[in-house]
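Only one protein chain is missing; all other protein chains are in place.
Labels A, B, C, D, E, F and G are assigned to the chains in the order they are written; within every chain, residues are numbered from 1.
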Amino acid sequence: METSALKELLEKIYNRSIEPDQAMELLKDLPFEDMGFAQVDHHRTLRQGFPEVVYCEGKTVDQVVAVVDSLRKRNHGVLATRAEPHVYEAVKLIDDRAEYNPIGRTVTIKTVEKKPTEGMVLILTAGTSDIPVAEEALSTADLLGSAVETLYDVGVAGIHRLLGRREVLNRARVIIVVAGMDGALASVVGGMVDKPVVAVPTSVGYGASFDGVAALLTMLNSCAAGVAVVNIDNGFGAGCMAHMINILGEKE
Amino acid sequence: METSALKELLEKIYNRSIEPDQAMELLKDLPFEDMGFAQVDHHRTLRQGFPEVVYCEGKTVDQVVAVVDSLRKRNHGVLATRAEPHVYEAVKLIDDRAEYNPIGRTVTIKTVEKKPTEGMVLILTAGTSDIPVAEEALSTADLLGSAVETLYDVGVAGIHRLLGRREVLNRARVIIVVAGMDGALASVVGGMVDKPVVAVPTSVGYGASFDGVAALLTMLNSCAAGVAVVNIDNGFGAGCMAHMINILGEKE
Amino acid sequence: METSALKELLEKIYNRSIEPDQAMELLKDLPFEDMGFAQVDHHRTLRQGFPEVVYCEGKTVDQVVAVVDSLRKRNHGVLATRAEPHVYEAVKLIDDRAEYNPIGRTVTIKTVEKKPTEGMVLILTAGTSDIPVAEEALSTADLLGSAVETLYDVGVAGIHRLLGRREVLNRARVIIVVAGMDGALASVVGGMVDKPVVAVPTSVGYGASFDGVAALLTMLNSCAAGVAVVNIDNGFGAGCMAHMINILGEKE
Amino acid sequence: METSALKELLEKIYNRSIEPDQAMELLKDLPFEDMGFAQVDHHRTLRQGFPEVVYCEGKTVDQVVAVVDSLRKRNHGVLATRAEPHVYEAVKLIDDRAEYNPIGRTVTIKTVEKKPTEGMVLILTAGTSDIPVAEEALSTADLLGSAVETLYDVGVAGIHRLLGRREVLNRARVIIVVAGMDGALASVVGGMVDKPVVAVPTSVGYGASFDGVAALLTMLNSCAAGVAVVNIDNGFGAGCMAHMINILGEKE
Amino acid sequence: METSALKELLEKIYNRSIEPDQAMELLKDLPFEDMGFAQVDHHRTLRQGFPEVVYCEGKTVDQVVAVVDSLRKRNHGVLATRAEPHVYEAVKLIDDRAEYNPIGRTVTIKTVEKKPTEGMVLILTAGTSDIPVAEEALSTADLLGSAVETLYDVGVAGIHRLLGRREVLNRARVIIVVAGMDGALASVVGGMVDKPVVAVPTSVGYGASFDGVAALLTMLNSCAAGVAVVNIDNGFGAGCMAHMINILGEKE
Amino acid sequence: METSALKELLEKIYNRSIEPDQAMELLKDLPFEDMGFAQVDHHRTLRQGFPEVVYCEGKTVDQVVAVVDSLRKRNHGVLATRAEPHVYEAVKLIDDRAEYNPIGRTVTIKTVEKKPTEGMVLILTAGTSDIPVAEEALSTADLLGSAVETLYDVGVAGIHRLLGRREVLNRARVIIVVAGMDGALASVVGGMVDKPVVAVPTSVGYGASFDGVAALLTMLNSCAAGVAVVNIDNGFGAGCMAHMINILGEKE
Amino acid sequence: METSALKELLEKIYNRSIEPDQAMELLKDLPFEDMGFAQVDHHRTLRQGFPEVVYCEGKTVDQVVAVVDSLRKRNHGVLATRAEPHVYEAVKLIDDRAEYNPIGRTVTIKTVEKKPTEGMVLILTAGTSDIPVAEEALSTADLLGSAVETLYDVGVAGIHRLLGRREVLNRARVIIVVAGMDGALASVVGGMVDKPVVAVPTSVGYGASFDGVAALLTMLNSCAAGVAVVNIDNGFGAGCMAHMINILGEKE
Partner (left out) sequence: METSALKELLEKIYNRSIEPDQAMELLKDLPFEDMGFAQVDHHRTLRQGFPEVVYCEGKTVDQVVAVVDSLRKRNHGVLATRAEPHVYEAVKLIDDRAEYNPIGRTVTIKTVEKKPTEGMVLILTAGTSDIPVAEEALSTADLLGSAVETLYDVGVAGIHRLLGRREVLNRARVIIVVAGMDGALASVVGGMVDKPVVAVPTSVGYGASFDGVAALLTMLNSCAAGVAVVNIDNGFGAGCMAHMINILGEKE
């Protein structure tokens, strides 16, 4: 797409419908919007298949609303993560399609209706405390268009809870494993299935879990193949990665 | 498959063609082979779509050869990683189809001919010193059946080397990024494409690279979405993950 | 137990009192209860000799109460750890047998009366600030049925306080050592006795204690044999381990 | 300067306009002011070209005001960093030239008018959340006399935002790159320009960013040459370093 | 024992068969032997139930032989760990009962015949490379008198290898789990059994396994109860702990 | 002293003024007081030359007051560290000799008048923010009886502030250096003097100071000899060590 | 330069002296050379003012020679770092202008004669063992064209060695400080001068120096302003940074 845009531009110059200086200028004005505190990347949908995401921590409510407004006006779907309720309320004021996932702390605006994918993204958690991260992944993959199912609290301390659910594992096309503490669930699931596993360590635990480092290392060292890892508590990243894998299997 | 095998067994009992005690026995003898020092997991091909891999470090040559022998006899493809030349020579003696990748240090035996996938796995490295890890990934994905291309030494210190190769990036279905030192290539590539990126940190670097920790952290914190990470120097893991993603896009 | 259940099932099929499809279904419904946010593991008592424990951090009061309710209704003893007073009050409303240990922050419900073990679990602390962790261990071992004694504030800075209490050390069957800061008490006790020592590092200390890492490393490197370690501040884990060791010595 | 002062002193002794004991005394009273809790270093302007800076964290408002007062009375420009609004208000009371940068949390008093340098310090941030650190650098370099421009939110996840601004990069004499998370912007910028880059990791990020360690390591391992690093979140240090480099290019 | 010895001494003084000064002297000469470079602790058998163990690393062959000689002369069983073959040969020269375990690198001398315990210590490894550590544990527990069985290479990447062996798990009284890489086996085993699990992380792995730290953290954070951990690669410590637990269950 | 007490006891038995069983009992009751939550070590004055110190963090006010009361009643000097103002007020109620150092957060009760030592302990800080730790050291050394002087804010960024004060350095017998951030002051002072330097890293700083780790490592690696280090922020430990060194130089 | 090249290209299209497809092709062929294992970045001189540097570790001698050959043929100056003597000998064979610095382990080829800069880069080391890193910096800055002076072994343990050399400090335009162990020299120098200091931590030291981490942290936390840091042992990076700063002060 970008290449074609460039080619079109070069052809315009060749056809003298545009002059070199103007072309220089245009090459500088690739589609991002300078808001002073932010350069909103409207180009991302073309380049990556999904729009820029608004990470709310460290931004004022006004900044979040301004970026959301800029995105929705161009009909990009909107995803704001780590959003407290008052952020949601502020966004709701400018667009009443906004929805809030209070557990995953995400605000979403679906600007276009999409049919969910045929392939399914399955999200597992080891424990109850891992659910918020799982829900962030769910909101992300759902907004991007994937069909999603969840299965929570199936950690290895009672491995029969997982073994008894092989059928759901079998139906999935990609699996997200969310686990804190010992993070062992990723290895066990990775060894049971023939599909890619995206592992998300969480900061759940205490003492020598070191805010998720223990689970992170376990997952990186998984003795099962077909497991790759995203940052601690990064539900968004996992949802995104899983969706990008999932759509590869869709028949156009 | 596993489910169907179990069901078949249950039906045999129901039909009284087998007795409960025999069934108990069979359930214990799932297909792994007890070699004393190892339980070779012949079941893995059914479960995960690829056979058990032989990690040579910490094993004697005799142990490696014994496991390889057990695998090839059942017509599993064979992949031995971290294999020194003398290991290859020992394997070659029992099966002259064995091939050696001296840079990636892998021994492979292709027991069945497969047509490569239509989708292509692209492997990038940031520098020249990252190539051994990339070659381990190449051997892995190639043995499993993926079409693979490589583009080496395109790190961000001269980003035009990468920007000038957009066409190759566009042709790939999955991208493996192999980088040590600052590991920044994964973020830049992740921001340029709409396909899953499997990032492999390498232990290339010195001082505060801490044997790959710097690159690992960079990749885990990638501000681009669609990037997931495997262990430091884990070319095998990356090749495996990339292949599992790649085949999702194949039309059966 | 689990094996016998499976065998009984297989025999039922053989006797055609149950059909294969029903059997398949039953194998999926092993005894855990799906509460949506949690899969309560009622099977654990059979498998491990003690019921699932409710770790309260990161759970809402409603979630805690729901899980407690599910457990007590099946006559499992209940142990909830890291429970703030208001959690206790909520649990008390549904079962007035509930007791609270405000120092150890545990809620317990003894659903059956057990005679304490003959063997005694002795819990030592190095300092006064280690007592909360020790009390969590005490509540755990006590609920599970062990006889427990405590000896607090006997750290090595005044080693005569410990040397003067050899008689208590001698009466114990298992010893739990709870210590922060330098964690040296575990090594000293380990060298004095012929019984297993379960060491619990605590996050007590400042500066280079790194929230318990210093004590953890000391204990892992104990030059005395017969010392094993649980996670920082993990009084529950220590109480559990000590009880499992303790009951081995009981005469049935 | 210091040398010349010493020489003058020695000559005074030689000319017997001062006695050895007095000289001894004078050598003890080099120009710092003993305020009990602080030894204000009035000598620093001579030695380093800029006055002592007041780091407000860990100081009471009274202490800050006393040091500021001591500095401004000697006509030193004043820079107070990590200053909360109430600190600014207290300073404003004693000198109404005081200005506050609420984002960078700096209080400045320009006691003398300086013409900005011809050379320009360019400050880039990877994201919006890095702006506070960038603004601290801006206040610092500005007070010291450098011309400063900023370009915010141009991280590598959308690298066209940076590539489209080459002209600004070209106009700068020194570049400050402020980035958290993966910190990759420093490497990319370092590879694009022929000017010194001062890299500032920020504590922006979560999980395995470890409060800025990930970005710090990335920057230290930059595969581009011409990049040097200051402490995490140290906007002041970066502004100072950039100014000292910048003035080398000024024509006197 | 120690108490009784002291009491006997006090009674001797009371009966004036010994004088206070002599008593003072005796209290200084508790049973350790001063060899200059070592204080051999002959008292340990009384105190801990097993003799001092000779850790060979960092000792010369002569030092090892001298300590071994001192122990065997008092009829203590001898265990020397981390012993290279030439150490074994030197020990063999002074006592031909010496036996060598070349995989576990232990030298043992059984000075008295003991009947093995009724209870069994089961040693599991996740992989083949973990076997040397397991064999050190085996030699230790065996010398101390425990019955020991082993089951190697049953890691969670092929969990059916473990699930198919429940019967062995059920027969054990204590279980030692030896695992490197992700260390997940300890959690899975811990959740399956009602017996104490002693977990030994090994330095097997690469990259982010950090020489066993990943496995160590996994085990410390085990979400299964009844798991305690010893130092990385500390087979001796695990064997010792397991034996001390095992003998509690013996009927005298 | 302890030895003499024991000897006296043995002689009493010899003289039959006491019976063996009573002696056994007495040996158990060495002078510590069992307060349930604490074993107050009244023996410490005999053994170490100074009484047990009350570390207030993690203790209730009631616990602090009870221990203080127990100490002062035996005429031990009292030192309570990390004491908030309300702790002081509670102590003041039971003993109006109590004094409070609000910067160092110490409560002291001088139960006996001592003449300060001839030798002087000099306490230096690098910055103003290090003063609270310095004041804790001051209160400690002062209570124990040392003469103390202080020199604050003489860090190496303006090294003339230190060089101009050689005379004070020369007068000291022991020097305590308190520094955060780069901790370089300890090395510089250590290289200038011929007296022991006790270095105290502080948690002052930000970013890569890692709460005092940077300063701690600097001090441990001091290229000057005659420097030893105590824990981060451990003013008490430094004051104690310095006093123990200081009194060695006193003429009795 | 790059911009002007692009503009010229665009004008050629406008003038129809080149067609869009050819232009597309040209844009792909920016000046790097594909050697298979490496993409030699001939463009770097234009972009950064100095050519690509050959880091020899992890490359075969043949690879090094091939890259060197490619560079020198285009009249780029050549710098190969971490070069063992046999690498130098191989390079010497193809170009006898090659020179070797055996202490700094650098091979250089000066393809054009340059007059050294007027401004001087001063390189200090704290100890004798830091000299190899300093010599790498020296070779780098020298090849790039800077005048360089050195002053070795002036660490803070004998600070008069530094104080006695103020005149050299004063003559420098930029200062490189190379130090291991406590790394304190950077702070002291940074506080004495009004010029930029580039600090290089070295891996010299033992124990808690952690291969240069202690010095790195000290330098990052320098309480003196005007100090920026490069990677541990990165003499090349320091020489490069210092040269880029130094030439800003040259009058063209």
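In this section, a residue touches a chain if its C-beta (ideal position, glycine included) is under 8 Å from a C-beta of that chain, and two chains touch if they have at least 3 such contacts.
Remember, predicted model here, so these are calculated numbers, not experimental data.
Seen in the complete assembly, the chain not on display touches C, D, E, F, G.
Contact with the chain that does not appear here is found for just one residue of G:Ile131, G:Ala172, G:Leu185 or G:Val229, G:Ile131. Across the entire complex, the residue among E:Ile176, E:Ala214 or E:Ile232 in touch with the chain not shown is E:Ile232.
Checked against the full complex, the candidates C:Gln63, C:Thr106 or C:Thr218 give a single residue touching the omitted chain, namely C:Thr218. Residue F:Arg166 is the one among F:Arg16, F:Arg97, F:Lys114 or F:Arg166 that touches the chain missing from this view.
Within the whole complex, the absent chain has one touching residue among E:Thr108, E:Thr150 or E:Ser203, and that is E:Ser203. Mapped onto chain C, contacts with the missing chain fall at residues 126-127, 155-159, 163, 181-184, 187-188, 190-192, 205, 207-210, 213-215, 217-225. Mapped onto chain G, contacts with the missing chain fall at residues 128-129, 131, 152-154, 157-158, 160-161, 164-165, 167, 204, 206-209. Seen across the whole complex, the unshown chain contacts chain D at 7, 10-11, 13-14, 16, 19-20, 23-24.
FYI, only the chains that are shown with their structure count from here on.
Its interface matching that of A-G in over half of the contact pairs by residue number, E-F stands out among A-B, E-F or C-E. Of all chains, F has its CA centroid at the greatest distance from the CA centroid of chain A. If you average the CA atoms of chain E and of chain G, the two centres end up 54 Å from each other. Averaged Cα coordinates give chain D a centre that lies 25 Å from the centre of chain G. Centre to centre, using the average C-alpha position, chain A and chain C are separated by 38 Å. Shared contact sites, meaning residues of chain D that touch two or more other chains, fall at 47, 157-158, 167, 191-192, 207-209, 213, 216, 220-221, 224-225, 231-232.
Across the whole structure, chains are in contact as follows: A-B, A-C, A-D, A-E, A-G, B-C, B-D, B-E, B-G, C-E, C-F, D-F, D-G, E-F, F-G.
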